[in-house]
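Just one protein chain is left out here, and the rest sit where they should.
== chain A ==
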Amino acid sequence: MIRVSNVSVSLGRSRIVEHVSFDAEAGAFCVIVGPNGSGKTTLMRALSGDLPHEGVISINGVPINRLKLWQMASMRAILPQSTSLSFPFTVREIVKLGMTSGRSGAARHNVETLPDEALERVDLAGFGGRFYQELSGGEQQRVQLARVLCQVWQPVLDGQPRFLFLDEPVSSLDIKHQLIIMQIARDFADRGGGVIAILHDLNLTSMFADRVVVMHKGRADSVGTPMEVLTDDRILRVYECALKVGGLPGKSVPFVLPQSATF
């Protein structure tokens, strides 16, 4: 379990995150939502160990500032928003970087085929020999996800759950791949791991999340299930946008919801 209790983060003199508390259990998909500048990414960076914080962030009961980098690397993997490279790595070489640290948990005979398996998972089978820099932004993002998956391939290792942190994992993807990525995260949680993701898409959030943390002006406005959290007045207050949950558009406008997907 990831436990965030009373966490505050400052960047320079300004306090970006204030007194945030929530739990992200193993087996659950936890989504952080909120408007731009509400402190989501700063909170994620603190969870990742990149920023100093006040309060306590613990993974499986151990505060993260007592963990060494290599220990954390075997407990959680992090997908950044985007990654650009200045050297001509192949897709396969990038994915294999996920296996250089941490412990994938793949069986030994599986290690050679793991990158291909991970690429197939993110719908990039056969891309191993392509150059990363020649791929589109959405494809690059999926290559990075394949790398991150390799780092924590088994959601549970030695009886300890492991975690995926995803920072806007679907922001540059088409609808098909948004659903594929969300399914991968869901599946990781269903197999006993934990997932914390930052999302902007409230529909995908309500479809896949077990727990939603709504960030507003650096504070956790509310924590709960999508049903509890996504209400008209909260969306008005937090996003400053008068929207109606479950409201349908007028007949002349087509609308497509991810919820209508059949798997």
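Simple rule for what comes next: a residue touches a chain if its C-beta (ideal position, glycine included) is under 8 Å from a C-beta of that chain, and two chains touch if they have at least 3 such contacts; residues count from 1.
In this section, contacts and distances are computed from a predicted model.
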Chain not present in the shown complex, as UniProt names it (candidates "Iron ABC transporter", "Cation:proton antiporter", "Sulfate adenylyltransferase subunit 2" or "Putrescine transport system permease protein"): "Iron ABC transporter"
Touch criterion as defined above, residue of A:35, A:55 or A:80 at the omitted chain: A:80
Contacting the left-out chain in the complete assembly, out of A:59, A:72 or A:185: A:72
Contact with the hidden chain (one of A:62, A:125 or A:257): A:125
Where the missing chain touches chain A, by residue: 45, 48-50, 69-74, 77-78, 80, 83-94, 97-98, 100-102, 112-113, 115-117, 119-120, 125-126, 128-130, 151
